[in-house]
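What you see is part of a larger complex, with each chain still in position.
Chain IDs A and B follow the sequence of writing; residue 1 opens each chain.
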Amino acid sequence: MFARPDALPGARAAACLTQFKQWPPLIHCLTNEVVQELTANVLLALGASPAMVVEPTEAAQFSQLAGALLINIGTLNASRAESMLAAIEAANLAGTPWTLDPVAVGGLAYRTAFARRLLGEKPAAIRGNASEIMALSGRQAAGRGVDSTDDSLAALPAARELAQLSGAVVAVTGVVDYITDGRRDWAVAGGDALMTRVVGTGCALSAVVAAFCSLPGDRLDNVATACRVMSLCGERATHRAAGPGSFTPAFLDALYQLRAEELQ
Amino acid sequence: MFARPDALPGARAAACLTQFKQWPPLIHCLTNEVVQELTANVLLALGASPAMVVEPTEAAQFSQLAGALLINIGTLNASRAESMLAAIEAANLAGTPWTLDPVAVGGLAYRTAFARRLLGEKPAAIRGNASEIMALSGRQAAGRGVDSTDDSLAALPAARELAQLSGAVVAVTGVVDYITDGRRDWAVAGGDALMTRVVGTGCALSAVVAAFCSLPGDRLDNVATACRVMSLCGERATHRAAGPGSFTPAFLDALYQLRAEELQ
C-alpha cells in the first residue's frame, strides 16, 4: 500500500494560472478527428491560441514556432503518424515541450506499438485514464478501449513507473486525478460524471496539459494546475447544466470567466 | 396504391429503450468528417459508448469488440473506403451488426458504386432519406445530393425492395419515418423541420439505428424505436429552442433525460 497523495495547494494552482494568463501560448494540436473543435474552443476560452497543422513538412515547421505540441492518437492512421513523428522530432530539436494522450492504448495493436515507440521521444507530459496509463506502462489494463474501467488511484504506481521510464510528468485522470513526476505526486479532485457523457473532455484536458507545459517553473505543478482548471470548471458547468448538451456551452463560459484567485 | 403503415406502438418502443438502457452498447463509427462530434455526443447522451477507429487493421480489430458498427459514406475517400471494407468484413465474421447510411448516394458516382457494393455485405440496417433510398434501390431519385426532395412515403416501395434485396431493415426518414423489413412496416411521426437546419441530425440517427441493432429481439422494432427516440427528443428540443443553435444543446439534454416510459 501507499499513501494517498496530497491535494495540489490552491496557491500553487493560482500562481500557475496567473503565469498562463500573462503568456498565453500558441499550441500545435495533432489530435483526433472527433474532438478538434472542442479542443480548440477550450484552449481559446482560456486565452491560448490553438492551431492544427497536419501536413508533415508544415507540422515540423510549426512545432518549432509553437509554445507546445499535443499528440493525441485517437484516430491514428499512417498519414497522421508520419506527421506526428515529424512534429515531435522538430519539437525536440527546438525545445518545444510535447504531450502525449494515448487514447485507447492497450486494446488496439497499431496504436499501442506507436505509443510505446513515442515513449522514447522525451514527452514532457502524458495524460490518460487508468486503463491507458496501465497499458502504456506495460501492466495489464482492464479497459475495453476508450472507457476506463480501472480506478485512477490503482493506476498511480503504473503512472510513477511511466514517469520514471519516460521522463514525463504523468497525469492519470478519473474521479480523482493523480499527477506524478515519478517521485512527487499531487491529487486533484472535482469534475463530474456528466463530463464522461460529452465527447472530448479528456482529450481537451490533454490539450490544456500541453498548454501548461509551455510555462516555466515546476512542471508537476503546471500539469496539476491544468487538471484543476478543468475539474473546477467542469463542476461549475455541471451546476448550470440540465444535461450534456447544455454542459458544453457552460463549460466553455466557465473556462473563459475563471480568474486565477478562484483557484485558491 | 398501398396502405399507410401503422404507427410503432409506444409499448414496443418503451420495451426496446428499456433493453438499450440495460445494455448500453459500444458503437464503432466510421462516419463522415463533419458530423463525428454530434454523432458521438448523441450516443453518449443515450448512455452508449461511441468510438471512431479509422486505421484499417485497427478498424477490423475494433469491429469485433464493438456491439455494432456504423458505416456513413458522407465524406468517403479511398483511404476511408479501405477501412470500411476491413471493418465490415471483420464485423460479419464476428457477428457484429452493421448499419449503412448512404449519404447523397445517387448523384455522385464514386459513392454510389461503393454503396451498391456494400449491399451484398449483409447490412443489418440501412437509414436514408427518400432520395437516397430510391437511388440505392435502383429507382430514379429526384434529389440533388444531401437534400431529399422526395417524400418518404413515396419511397416506401423502394425501401421494401431494398430490404428484401439486402436482408436489412430499411428506415426511410422524412417528415414521417417508415421502417420496413420488406414484409412488415412501421411509421414513426414526430421531429421538426428545424432538425434539417442542424448538420448531422440524420447521420446521428443512423448511429442510433446502428446502436439499437446491437439489441436482441425484433430488429424492425429496434430500428423503429431508434427513429422514435430521435423524433420525440427532436420535438422536445424544438419547443425549447429559439433556432438551430439552441436546438443542439436542448436535443442532447432531451436524449439524456428521456426515460423509457415516456415513449408509451
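Throughout what follows, a contact is a pair of C-beta atoms (placed from the backbone, for glycine too) under 8 Å apart; a residue touches a chain by one contact, two chains touch by 3 or more.
Only a predicted model underlies this, so the values are computations on that prediction, with no experimental measurement involved.
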To what total copy number does the complex in this file extend, with 2 chains depicted?
3
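Assume only the chains that are shown with their structure count from here on.
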Intercentroid distance (Cα basis), subunit B paired with subunit A, Å
33
In the complex, the residues of subunit B that touch subunit A are 26, 33, 36-37, 40-41, 44-45, 49-55, 57-58, 61-62, 65, 79, 83, 248-257
Spell out the residues on subunit A that touch subunit B in their complex, using ranges where they run on.
32-35, 37-38, 74-79, 104, 107-111, 144-147, 196-200, 241-246, 248-249
